[in-house]
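What you see is the complex with one protein chain gone and the rest in place.
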Amino acid sequence: MISKTGLKVALLGGMAAATLAGTASAETVRWGAPRDIVSLDPYSYGDSYTINFLNHIYEGLVRFDRDLQIEPALAESWEIISPTTWRFSLRKGVKFHNGSDFTAEDVLASLTRVSDESSPLKGNLPAYKSATVVDDHTIDIELTGAYPLLLNDLTNIHIFDKDWLVENNAEMPTDVSAGVEGYATFNTNGTGPFVLESRTPEAQTVLTVNEGWWDEPQHNLTRIEFQPVTSAATRVAALLSGEVDFVDSAPVQDLPRLSAAPNLKVLERTDLRTVMLGFNRRDELVAGGENPLNDLRVRQAMQLAVDMDLIQSRVMRGKSRNAGTLVAPSIPGYSEALDSVVAADPDKARALLAEAGYEDGFEFDFVCTNESYVNEEQFCQAIASMWSRIGLSPRLDIGPTAKQTPKRAGGKADVYTIGWATLPMLDTYSILVQMLHSKEGNSGVFNWGNWSYPEIDKLTQAASVELDREKRLSMETEALRIAKEEIVMMPLHQQPMAWAVSADFEDFPQFPDNKPRMWFVTR
Amino acid sequence: MTDTRTQPETTRAPLAARLARIADSDLWWSFKNSKSAVGAAAVLAFVTVTAFLAPVLAPQNPYDLAALELWNAELPPVWMQGGQMPFVLGTDVQGRDILSGILYGTRISIFIGIASVAVSLAIGLLAGLAAGYYGGWIDNVLMRIGDVLLSIPIILAAILVSSVAQALLPPELREAGIAAVLVLAIALYSWVQYARVVRAQTMVERRKEYVQASRLVGTPGRRLMLKHILPNTLTPVFVAATLNFGLAILIEATLSFLGVGMPPNQPSLGTLIRVGNQYLFSGSWWIVLFPSVQLCILVVAVNMLGDWLRDALNPKLR
Partner (left out) sequence: MLAFLIKRTANAIFVMLSVSFIAFMIFRFVGDPVELMLNEQATQAQRDALRAKLGLDDPFIVQFTTFVKNAAQGDFGISFRNQQDVLAMIAERFPATFELVIVATLISLVVGIPLGVITAIHRQRWYAETLQFTSIIGISLPSFVVGIGLILIFSVWLGWLPAFGRGETVDLGWWSTGLLTPSGRLSIILPALSLSLFQITLVMRLVRAEMLEVLRTDFIKFARARGIPARTIHFRHALHNCLMPVVTMTAMQIGGLIAFALVTETVFQWPGMGLLFIQAVTFVDVPIMAGYLCIVALIFVTLNALVDITYAVIDPRLRGADK
């Protein structure tokens, strides 16, 4: 992987930076990832990082193009034959990596598998009811009701080979509770542009190019070596020394250093993800006692106390975009009129607290994770510090997501961070139904503070069946307006995303959903 | 270790006389003549005193969230361009003064070191005495527990105990409780060493005539025994305690570095290094360098003292 020849030494800001130049052929990408994928089975875990990586091996019926517009993939075309039935015509001549042909049976088996009761990805295809094979290359998908966002959902549903599933006893999703490994956890057989060569969890996963891919490749890669390097400092060191040539999560504080390195270039833009704070809205605080967070004036005071400009310039190094509303500008349903950032005014914040009867402040649990969002640990500390300055006493609790999520989802957090990118739907409806809606049935799954705004609920339900796009979006915008007025959630910013790549890549497109798509990369 | 004195030394000399006796002792003589011991003691005293005077000396209280000002974030040390008083060693990304962070962080590190040694000493002495004196199943149970503990490497035990205990702590106690959890995590492991030493000595003493005799007349010889056992075990226990103090500081720093120790809003030296490590390449080297240096100085000084003590108290090496 590394050779002693080709040692380049470059002086940089008083520090000598050096390069262990790679001997790997020019068409290899050595990808230093912030974390590993969890499994080779795209239906194993509702984890979008894993699903995106596996998109190199597996494909869906439709996919996003370079501009994130939906285009045909394994399906060539589709038509809506009744409000609840969609007919897909499948591409002919597509072969799986093991050589077998792609047919409608494969789609049926995949949809059955992903929508199974035990499937962790069931929620990603909420409107699915059943599917019927019409002929070898035609399939009908039956929905539970009119649903405008089916294609968006299908971009994320990877298609398996039915015979392969049957042969290997993997027709159903892996059942963790049964304590038995699933064949698809270790093995793959997709139709995608890359084929799995090897995988050692938490160490390395190697893909090679699929010579028999049905589509005209836009990339010229022959090999992808994916290695998780969880420590950000090590990731940067590896990049600087040339041990990896692509990092999809470069720490914002290291960007000047990385852009100054002659062998690297930095790609940055603002993520679609809006990071925000949620409030506990139950009758009592976690530690007991009456809950001041139910008072709008208190929430206003908390918003006025936080100086987002300062956080933007210091903690986020000027790379984030402060948000006034809960979705990013490119998400349908966004309204510029709502996107005004509340300017910090600690005096007014104190006055509001006093007016609400809390001039002496109160104690509450502020739950953050340390790795979900860019520099989260830092901005949470900064926010806690700003709150203490208006007299509040936040108890800051920072930990890994796996430990914090049960607290947040289980109502054991008074204030918490959460980010929402509306993926894979790319529509405001996603945040309305999943987060702002009251917690009932399949709605409000991420309504961790347990609030209820009947008007928002009504607008959300109306939008879900409205097939007229303009009308639907205006309902969604109205719901966002109410959310802003009531400070249901307190928007912070759209976080920055930064990738650093070796300077010799010709084309390395970056997407606002922060997903690397190697099938567009040329070197 | 096989002291056969039967007449316990019960003198309660006046303070001055006792000091004079210390000054006259072999130990003091050996200390005075060991440059490294004197140096280490001086460094340790300085580090400890400054750490415990942190609230007086530090320009800022790094735990007071309201005192942190983001405008002051990432200032370099004063001797560099852009450095500002009073941030002598610069600031971190929260605007936390590095020097204050180090002073307070050292205080936590020393506190956890001392407390865990004290707790493990207490457990070890009690367990050793009980095991040695009563023998039988009590001895068996205690020593088997010790075996089990020693079969889990200390770093692993400490990670497990602290992550389990932290998960079980109720939120109100979390801030105050973490240091206690770390103390416990480290102490739970190291008491076995002391217990074994004390147990062996207790067994020796128990068979002695005076204990048997006092049993016959109905007065338990426990108090008397204690006076014999403790002085005889003092030397090995004291040496072990000094070295364990250094070890405890290291373990705490390692846990905090791995992210299962002190949280970033109550940083110990290990936490400061973990956080600073993220800024190693961004040019803000002072965030990681100074806490690392302080940690190394502290542990080196403790270990040098422990090392000298072991040699000085070991007659074979003299």
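The chains carry the letters A and B, assigned in the order they are written, with residues numbered from 1 in each.
We take it that a contact is a pair of C-beta atoms (placed from the backbone, for glycine too) under 8 Å apart; a residue touches a chain by one contact, two chains touch by 3 or more.
Note that the structure is a prediction, hence the values are computed from the model and not measured.
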item: Chains still shown that are in contact with the chain withheld from the display; value: A, B
item: Which residue of B:Ser120, B:Ser163, B:Gln193 or B:Asn244 touches the chain not shown here; value: B:Ser163
item: Full-complex contact with the absent chain, from B:Leu89, B:Leu142, B:Ile178 or B:Val299; value: B:Val299
item: Selected residue (touches chain absent from view) among A:Glu202, A:Glu359 or A:Glu455; value: A:Glu202
item: Omitted-chain contact residue, chosen from B:Phe87, B:Tyr133, B:Tyr194 or B:Phe257; value: B:Phe257
item: Residues belonging to subunit A that touch the chain removed from view; value: 1-4, 7-9, 15-20, 38-39, 41, 44-46, 117, 120-123, 174, 176-182, 185-186, 200-204, 227-231, 233-234, 237-238, 240-241, 243, 400, 402-403, 405-406, 409-410, 434, 442, 445-446
item: For subunit B, the residues touching the chain missing from this view; value: 36, 144-145, 147-148, 151-156, 159-160, 163-164, 167-168, 246, 250, 253-254, 257-260, 270, 273, 277, 280-281, 288, 292, 295-296, 299-300, 302-304, 307, 316-317
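What we mean here is this: only the chains that are shown with their structure count from here on.
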item: Subunit B contact footprint on subunit A (complex, rising order); value: 13, 231-233, 236-237, 240, 251, 253-254, 256-257, 286-287, 307, 310-311, 314-315, 365, 370, 377-378, 381-382, 384-385, 387-389, 394-398, 400, 403, 412
item: Residues of subunit B defined as touching subunit A within the complex; value: 64-66, 68, 70-71, 73-74, 93-94, 167, 171-172, 174-175, 259, 263-265, 275, 277-284
